[in-house]
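Below: the structure, in structure tokens.
Apart from one protein chain that is not included, each protein chain of the complex appears where it belongs.
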Amino acid sequence: MAKTTKTSRPQRLGVWLFGAYGGLATTLVVGTRAIARGLAEPRGLATELPVANGIPFQDLGGIVFGGHEIRDSDYTSAATEIHARTGSLPPELLRPLRKDLAAASRNVVVGAMPNPGRTIASLADRALRHEKLAVAAERIRADLRAFRTANRLDRVVCVNLTSTEPALRPSPAHRSLAAFERALQKNDERAVRPSAIYAWAAAKEGHPFVHFTPSGSALLPAIQEAFAQSGTPFMGRDGKTGETLVKSALAPMFAHRNLRVLSWQGYNILGDRDGRVLSDSANKKTKVATKDALLPSILGYPLHTHVGIDYVPSLHDLKTAWDFVHFEGFLGFKMALQFTWQGCDAILAAPLVLDLVRFADLAQRRGESGPMPHLACFFKQPFGVAEHDLHVQWQMLVAYLERVRAGQRV
Amino acid sequence: MAKTTKTSRPQRLGVWLFGAYGGLATTLVVGTRAIARGLAEPRGLATELPVANGIPFQDLGGIVFGGHEIRDSDYTSAATEIHARTGSLPPELLRPLRKDLAAASRNVVVGAMPNPGRTIASLADRALRHEKLAVAAERIRADLRAFRTANRLDRVVCVNLTSTEPALRPSPAHRSLAAFERALQKNDERAVRPSAIYAWAAAKEGHPFVHFTPSGSALLPAIQEAFAQSGTPFMGRDGKTGETLVKSALAPMFAHRNLRVLSWQGYNILGDRDGRVLSDSANKKTKVATKDALLPSILGYPLHTHVGIDYVPSLHDLKTAWDFVHFEGFLGFKMALQFTWQGCDAILAAPLVLDLVRFADLAQRRGESGPMPHLACFFKQPFGVAEHDLHVQWQMLVAYLERVRAGQRV
Amino acid sequence: MAKTTKTSRPQRLGVWLFGAYGGLATTLVVGTRAIARGLAEPRGLATELPVANGIPFQDLGGIVFGGHEIRDSDYTSAATEIHARTGSLPPELLRPLRKDLAAASRNVVVGAMPNPGRTIASLADRALRHEKLAVAAERIRADLRAFRTANRLDRVVCVNLTSTEPALRPSPAHRSLAAFERALQKNDERAVRPSAIYAWAAAKEGHPFVHFTPSGSALLPAIQEAFAQSGTPFMGRDGKTGETLVKSALAPMFAHRNLRVLSWQGYNILGDRDGRVLSDSANKKTKVATKDALLPSILGYPLHTHVGIDYVPSLHDLKTAWDFVHFEGFLGFKMALQFTWQGCDAILAAPLVLDLVRFADLAQRRGESGPMPHLACFFKQPFGVAEHDLHVQWQMLVAYLERVRAGQRV
Partner (left out) sequence: MAKTTKTSRPQRLGVWLFGAYGGLATTLVVGTRAIARGLAEPRGLATELPVANGIPFQDLGGIVFGGHEIRDSDYTSAATEIHARTGSLPPELLRPLRKDLAAASRNVVVGAMPNPGRTIASLADRALRHEKLAVAAERIRADLRAFRTANRLDRVVCVNLTSTEPALRPSPAHRSLAAFERALQKNDERAVRPSAIYAWAAAKEGHPFVHFTPSGSALLPAIQEAFAQSGTPFMGRDGKTGETLVKSALAPMFAHRNLRVLSWQGYNILGDRDGRVLSDSANKKTKVATKDALLPSILGYPLHTHVGIDYVPSLHDLKTAWDFVHFEGFLGFKMALQFTWQGCDAILAAPLVLDLVRFADLAQRRGESGPMPHLACFFKQPFGVAEHDLHVQWQMLVAYLERVRAGQRV
């Protein structure tokens, strides 16, 4: 296992979480502090694998968390609630982190909520509906600047962890940065969702941006333009954690063996806020869309494939997926592979976020800008990358690490 | 899909099967003829994937089958029996191949059976015990020469498809070709198993050799020396078809994500001769050994892993495997992946054999000699290759194809 | 195994199938003839278990099939198509039945199709839309009488095997037989579906009626009145074959052990006409409704439960279901049971139909009338029976058999 301390002089990296008290964000904050304090091994982190040896990633101990949130909470109570539901984040881990969690909680401020869709709106503890778009947008930016100053941070990386939003109706305001900013001024709420405002603010402030959820509004052309303008790296979307990860590892096997996949049927059940939000069919549609492109891309032909998602409250975050793969071999003989995946979503996702934060920060320090295709293996729908084969994506990451180690520009 | 016809002038390639009437051999013979006659698509063949375009593989229509066998049968009755058990090789496919199967059956002669172990011995229809080793060895070579002459073959490739043998007790006779040949002369049966004789005969005749089963005796140092002496390519061992194939596709995912595998428990059930032979614990030990090395090699650490095999007659060749993977993620949280694989073993293996025959023949035509590491992806225990990650193995194959296409020597 | 021949003097029982060329009907006709001719064992038939010894069930050899159908076909070609899809009904079984199947095919006549819903309408080979309801109704009755006469039948049992219909909007015409018959006269198509007409015709002709599908229109109060009027036994609805059968066997275990089921999530995938019809959400709703009531009834409390159905064409009739049962034990600890069911729907259903035909015929011969609650174990939604525990239902059947054997009236 690579050593956690990587940089020679201690630097302070701010990590700003849009959706700061969700299960994933809470697990991330608790886990990062636990590893930094030596209470847990850095399990789940690709940046701690031998392959990453010698890469000057941000030290975990120097990471300071803050974020926007629409619900009232704090990290200790959020973590306690998680423990009661899934058994992760146990009290014996939280106790020595009490002060760290209180400090992180002090950095969480009220989020923005323009046009979030019905289901997400219902989660908010406070009515924020009457803030004008332009006011909200500037407030978000001010929050980011205040976070940096108050915590004496060297740099900041922003991460979008908000709930999956319904798709946004296409609008001319999405096509250019100028048009988007005019829409903010004109308070055209139908052209905007919270993720769009958040991503825009990160871009304007020049903070690398990791879009970890499926919401389509965060990486609109207008916002890509903002990142280009400020020379800031970004990547997304939708962290590749459970069933889709397994799919992208297994599907190449069928391709290499010339086994024709006839049907690949996936069925996901999960509880918690995530499951509740996805039980709204508008939000589910956004999610399923990011899961569907993968198979034809890896296999090279269209096939019958379906991803079902259902809300099962008793599971909380212990997401369970059953996949049935029906395939044809020699002489057209039909055979089947089934798998059941039982994972805790936040536990699977949190180390990916940490890896992505470190990679995004590294990219900015190296002067890279725009999309980071070498991070494709972390996403269900990697921005600008058509490759979905996990193993080829992994080779892309390895090759990047080798270039970094060799001191090459990308 | 690449075109089946690849060579400019029609050539005749003999394929000699040790274990000629087994389920796999029968499926191979029926399937090759069915594809050659346009009755079935070349499903399952990697050599028919786009990645193999432009490689001058042997045309399937020019392949002539023959082999050694210890049971009385013929291809039509063997195929009919298979159909009754698994539903593969249906009558409507066999009917137009009746003459082809009769022709192939005429090329099958009586095999050798020195010291095969109790369970395999019980399968034989005829008592061959009293043939001296030296006599058997020379007879096998003579059979190969007769096959070539009688069928006017340009070249011959030999394939070992005999049942899994019990491990052979180490003997000085295994260390050099001279010692091995002395053991044959002295009729030292305890130093020899059928696979050893077959492999030796192929090497002496200069026929490329594909060792598709787990038996340890086929690639003894003495026999490697024989292949080196005649400048003949060979590769083995144990075709990677079902559960192990899935393992080698999935395990890298855990490695890349730094998810610690705590236990990987595999349980295989199967019927037929293969299942019966493996229900003998001596033969099972040989099989399990080739399946066990893979995970520590891919994951990079020792772990609790076990492969169970049980005989379930009603399944016949429809092998079913259940694997349970217990792993630890972020903050030590335990999660699980299960899969069930339901495949027809002969249907999965037959196209691999055909691919391997074509690759072995190509290697010989290109003047290559000795082990063929680029074929690692086809084997559970690739000779001389420590890499078990299916995807890295696949890249090795792709790189070889590129070198061939570029006209390079290996 | 009980002997197939049960009656002293040979009698001829007509079995009239509404939906005569579907996969289930075809499997039923082929299978009954195969068993009657001694080509297959009576596997799957409860009426052939030792528990049924001594009960004077109709001999299978004396059963004559006929029916209504909206598609053009015949039993040999329907069976051949089934074999190509699922491997059941193999050619070697069909060959000796050629004449029997031709004879049964001659008894199939054109069905009625008033207001069947969009998806079912699309399956019909012939346009029958313009037949007035009253005309259709009388024609169906005439068809039944012609079948009886032409085949010199002692008795006739009618079975509804038509595709699942969309729910029928409630109408005053459903409340009494008089009102229903007025609706026929007034050609009020919106109050009627094909199943209603068929059931009404059976009732009017005094033929016992087995309603094997989920369609709600067959057993409307109006039609129950018709059965009462003619003193005819009937039972339904929706044969309990696969996932629901397993549910009704397993759920009592949780109840007896005081293990609280938190969620029971079922997911079914299937192809063929049945899958296609159910992929229409209107028809699916009817189906899911009959599957949902079972668990709260057995467990005694409301719970989170869901039955998903998706269309997977490559499976044809090889229905696969995955169920996930999340339950709580001692001290509130959560545990899980999963099962995967892989069955051929027609193969599972056909012997139930045959059992039901024999029981319905027996009831009529015994002078019983109205619903047959002792047949509850055969149905997902047993008419007039609140009990869903398979084992209690089975005891009801056993008790009935004992009463019959003892010569008691029910």
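Note that the chains are named A, B and C in the order they appear, and that numbering of residues resets to 1 at the start of each chain.
One rule holds in what follows: contacts are C-beta pairs under 8 Å (C-beta built on N, C-alpha and C of every residue); 3 or more make two chains touch, one makes a residue touch a chain.
Quick caveat, the model's predicted, so the values are computed rather than measured.
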Give the residue, chosen from C:Leu17, C:Val312, C:Leu348 or C:Leu362, that touches the chain omitted from the document. C:Leu348
Where the complex has a chain not shown, which of C:Arg182, C:Arg260, C:Lys285 or C:Arg365 is the residue touching it? C:Arg260
Contacts of chain B with the absent chain, listed as residue ranges: 262-263, 265, 267, 269, 304, 306, 308, 310, 312-315, 320, 322, 324, 326, 334, 338, 340
Which parts of chain A are in contact with the chain that was left out? 87, 91, 340
Hidden partner chain, residues of chain C it touches: 27, 30-31, 34, 40-46, 48-50, 87-89, 93, 245-246, 249-250, 252-253, 255-260, 300, 328-333, 335-344, 347-348, 350-351, 377, 389-392, 394-395
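Just so it is clear, only the chains that are shown with their structure count from here on.
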Whole-Å distance, chain A centre to chain C centre, using C-alpha means? 50
Geometric centre distance via CA averages, chain B-chain A, whole Å: 45
If a residue has to touch 2 or more other chains to count, which residues of chain C qualify? 340
